[in-house]
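The other protein chains are all here in position, but one chain of the complex has been omitted.
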Amino acid sequence: MSRSNLILLALIACIAALPMFGGAYALRLGTIACMYAILALSWNVVGGLAGYPSFATAAFFGLGAYIGGVLLARGMPLAAAVPIAGIGSFLVAALLGAALLRLRGHYFAIASLSLIEVFREVVNNATDLTGGGMGLNIPLSASAGVMADATFFFYAMWSLLLVTAVMVMAVSLSKLGFGLSCIRQNETAANMVGLNTTLYKSIAFGLSACFVGSAGGIYAAWVHYIDPSDVFDILYSVKPIVMALIGGLGSPLGVTVGAFVYLGLEEVVWRNYIQIHSGVLGIIIVLLLLFLPHGLMSVGSWRWRRGMKNA
Amino acid sequence: MPEILRLQSVSRRFGGLQALRDISLTVNKGEVIGLIGPNGAGKTTLVNVVTGVTPATGGAVVFDGEDITKVKTYRSARLGLSRTFQIVQPFAEFSALDNVAAAALFSKPGESLKAAREEARRHLAFVGLEAQAAQEAATLTLAMRKRLELAKALAMRPKLLFLDEVNAGLNSAEVERATALIHQLAADGITIVMIEHLMKVVLNVCSRIVVLHNGRLIADGQPRDVMTNPAVIEAYLGQQYAQRAGVHG
Amino acid sequence: MARSLPLYARLSRSLVVAAAVALSASAAFAQDVIKFGAPLPLTGPLAPEAIKQQQGYDLWAEQVNKAGGISVGGKKYKVEIVYSDYQSNTPRAVQATEQMITQDGVNFMFSPFGSGAAKAASSLSERYKMPTIASTASSPQVYDQGYKYLFGTFTPNDTLTTPLTKIVKAKAPNVKKVAILARNDLFPLAIAQEMEKSAKANGLDVVYFEKYAIGTLDHSATLSQIKSLAPQWIFVTGYINDLLLVRKQMSDQEIKADVVSMIAGPAYQEFIDAAGPSGENISSAAWWHPAAKYDGKDIFGTTANYVKLFREKYKSDPDYAQASASVSGALFQMAIEKAGTLDKEKVRDALAATDVMTFWGPVRFGPTGQINSLEPPVFQLQGGKAIVLSPDIIKQGEFKLGVN
Amino acid sequence: MFAAQILINALVLGCLYACIAIGFSLVWGVLNVINLIHGSFIVLGAYLAWSLYQGFHVSPWYALVIAAPLFFVFGYVIQRIVLNRVITAPVLVTLTMTFGLDLILNNAMIYYFKADYRKLTLKPPMGSVSIFDVVVPVDRLVATIAALALTGILYLILRRLRVGRAIVAVRLDRDAAVLMGVDVNAIYAIAFGLGTALAGCAGVLMALIFPISPLTSTAYLGKAFVVCVLGGLGSVSGALAGGVLLALIEGVGSAMFGPAHATTLSFVLLIVFLILRPQGLLGRKGFE
Partner (left out) sequence: MAETNIVELKGLRAGYGEVQVLWGIDLAVPTGEITALIGSNGAGKTTLMRALSGLIPVQSGSYLSGGVDLSTANAVTILSHGIVHVPEGRRLFGAMSIEDNLLMGAYSRRVSSTELKRDLNRVYTTFPKLFERRYQAAGTLSGGEQQMCAIGRGLMGAPKLLMIDELSLGLSPLLVEQLVAALRTLNAEGMSILLVEQDVITALDLCHSAFVMDMGRIVRSGSGQDLLADPIIGEAYLGVLKS
């Protein structure tokens, strides 16, 4: 276990103490932060480890939210609906991945971006199942009060973050991670040494979607109401990438820190610049890319920098 | 000798360019074959077609009794078909050890990363890179990267090994060292097909020479016979040289 | 530009005012201010709606503060509205709501825009026991969750489509076939479904019912198809841009019908301006219309007075969205004054007991909190103006047939 | 007759789609940058036309002439100052960069123009012409002709002018172009400027047809994406083919399956095209 992985686990452990200090609003922010950290860490498996510029995060977030939401709305308990959302997302992603991951660079980016659109419209038109454009109402779990509810969903999301982080670390230490790293560095050579790149990429895509989808499932239960344009929002794809870029591509610690730093910045900007916050966000992105292209962690974990070249 | 590889009328076309025309060729177990020809003759394309990097547009490739014409690269690699690249293709961020370990790991299903690293050490030692095991591949010298490429290919326990210009860009001492390695591999019973520009290496190592020119196979036989074949001399060194060789010869 | 510049200037000024108030509020006068939270979709696809909401709230706050404030037990409190942008994104709306309740310490809340976001945020109001008025949520599902703290100023959607169908049925006996085209989005789709129901209930033949995707740029194929079906009534729902586009392409393709209805476009002055002559005879329905003649007991008094004040401030006529925002504020004001305290429980009870005439119309909340006392007007664009056709007490003209 | 009407609709709309996509395609083809600001540039062009018409009664035809140089300079400067610094970075970085720039431009437009919908309504309106029972709106027809003229001008620039040849050369073989003495950075900036100018002009034309709001930028961008992938990158004829194909898919698709499915269909087709024929209908073969 490397030092940065230990730091990450320690960081996640510290976050668990949040309910002791913050009120409901702090817990909401904490839940959102955990959620985005899950998205960013999951994206990192495909984008950071395997070097494929995926914009499909929002597609699988929405898919998971809808699988979870539909099941919850039909009375399934959260503990069953979320794993099913995760597994469903995994299967859909792995199958699609086998076809999409043959594309490289720009073409892959666009195809993965288009997935959002396709999924949204499919959900939109499956009115009988999903409510279509009318959105989907998810019944409140027996409300035990503001704080109890907030704490429950915070810990639900936090646990998923922990599992995701452990998954990402396990992957990066495993044969799978080793293979993905080979693919990022040189896919031709990876094929040449007998690595089934299609299989590995599909698994990576599926794994990444699995945790994103699970997060979507928890999210659906948390907000009680989802509609297609909310959950299939391209920002769910872009923000994790920006977070990973802020933190430094590849390292799980960097990506997680990037997520927290980004959300902190966003909260500040959002509070202080109502009218122009998205512009300010744009300026931050542009400045970041111009002046800190390797992210905050670039000093600490220089090895990961090279990942950018093949990304 | 039993055959290990058979090409039947293999062709490859890139748009308007016919890179390989109707190549038929048999490689027997234990042979060391030199594949030569001027730049652009189609040698590397041939290797790419056999290894599945670029699919053939016509004909068939049979390896060890199995039709591998449409088999994916990673499958043929696991079948025992391995190669080095003319332009070395290391995993640049990996250490030399992990480069070789990757080859050992993925060529055999069920191999563990730990076991693969162990095995990789042996192959690194064989090519004389044990001292560089922990060094990042991108920082190795060209000669070292060429040897790394060889160690990678060996880690896959190949039945048939393609060497694509392993000596290009090396100095004479390095070439001698590489030649010695190839000799040793041949002695270990690995079938080798090598693309090589240095004729002294070809003549030193190979039992048979195959010549490509403009995508066609123009000669195939014993080194002596091939080297005095006027068609080869003309293709390889130019018409005038062929004439002069005729005058002198 | 001529229109937008002063508007922008006003908006930024009101923001400055709000900011200044916020600053001062945190200092000495904290007790003398009642804070209302209003999460708005200032950016993103719903941004045009946010501006209307903000105009409505601002107008009310300005009037109250001009009159000295809300009097609670003999003491005058100034009104301050805390805005926040939730980027047309429902989870953000919920987050903003919670932020306002817990961080900004608002006394009362306005719901975020539309039924979806209002519903999502309503559970927070319930948990925090925060009296909340939804000024733009019509869907009954928002209210029948058994919540005590949520109130709404829009009647259910069928109260728009039913009177419209009745008028068409009475005045246009030739209408047999109806084509319905709806934006695949919460409110437009819900309206379209109500329309389908009421058409069928009235014996009309619904020959076409389709949804179009959000962000559709071109309707020509759809309209060609509708044209080939030759319906006498074409009913389209969507937001202004959709409806403008559909109207433009209808005239491009020379599609004519006895009746063309659009919801919610014609209720908005922008639609009337942009559609120009092509808007003629398009019918619509909304929860309120400036032509209404109510004699309110609220701070605005008569409908005419409200329209006058609005014109003075914004140089344009108010529509139902702006008026609903204003009346929501006025309802809070009356409830607080009646309760004589800022206690949330008491104000909630006062709201629930509301039975008052306003410039918006008679206001009584049903057991679910949704208003049930309103009869929404049906109107038609005639000569570049919206003419009210029903209810009879505010009727301005007769229904005209034929849209070319 | 219904089929003929659908066909004519698609043909006209297809040319407009091509006009939306052509600048995007040029930038993608030459700079290898997926320019997410493109949609906002189009909207900005539409606002320019609207402002000139409402404020100064300048007809959109003159607005085209004003928009072209203005937007060219705008694009040129953005490329030189910002984009060029990351031009060699991987797709992730360039894409995120243009996303950030788009946030800025779009937010600026919302701030300045507000998010409500404007409409440029010509007085008097141009009406429609009908041949047999097939109706074609005149403004669309005129915009289509203008769009074709714009693409024609681009074609001529690329074919006939020295700088145009250099743009094509950089697209085909960057290194060889350097050997010819082409200043690649300057060509990048010029190509980006041209792409921006085309977006601005497209915006002026779209103002005649579609309601104007910063919020429509994503719709334009989406169309540009699909048209490029369907038709092939960086080619004028490809953009035309892609535009018409997309319009046909949407038209026929919405007639057959309902309008809600038309967009889905086009994006599914986009993915299928990407996988099976990433070079597009006319990609790589032609450059013009």
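Just so it is clear, A, B, C and D label the chains in written order, and each chain counts residues from 1 on its own.
Rule of thumb we're sticking to: a contact is a pair of C-beta atoms (placed from the backbone, for glycine too) under 8 Å apart; a residue touches a chain by one contact, two chains touch by 3 or more.
Treat the numbers as computed from the prediction; the structure is a model and nothing was measured.
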Which displayed chains the hidden chain touches across the whole complex: B, D
Per the touch definition above, residue among B:20, B:182, B:198 or B:217 touching the missing chain: B:198
Residue, one of D:8, D:150 or D:169, that touches the chain absent here: D:169
Touching residues on chain B - with respect to the absent chain: 15-16, 38-40, 138-139, 142, 165, 168-169, 171, 197-200, 203, 214, 227, 234, 236-241, 244-245
Contacts of chain D with the absent chain, listed as residue ranges: 159, 162, 165-166, 168-169, 172-173, 175-183, 284-287
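Just so it is clear, only the chains that are shown with their structure count from here on.
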Chain closest to the assembly centre - both centres taken as Cα means: A
Centroid distance [mean C-alpha coordinates] between chain B and chain A, Å: 43
Chain centre separation in whole Å, for chain C relative to chain B (CA means): 75
Numbers and ranges of chain C residues touching at least 2 other chains: 43, 45, 184, 211, 213
Of all residues in chain B, the ones touching two or more other chains: none
Every chain pair meeting the contact rule: A-B, A-C, A-D, C-D
Chain C contact footprint on chain A (complex, rising order): 23-25, 28-29, 32, 121, 124-125, 132-135, 137, 140, 143, 145-146, 149, 219, 223-227, 229-230, 233, 235, 270, 274-275, 277-278
Interface residues, chain D side, partner chain A - complex: 28, 32, 34, 82, 85-86, 89-93, 95-97, 99-108, 111, 222, 225, 229, 260-261, 263-264, 267-268, 270-271, 274-275, 278
Residue ranges of chain D in contact with chain C within the complex: 1-2, 5-6, 9-10, 13, 51, 54-55, 107, 110-119, 121, 125, 128, 130, 135, 137, 139-140, 209-211, 213, 215-216, 218-220, 222-223, 247, 250-252, 254-255, 258-260, 262-264
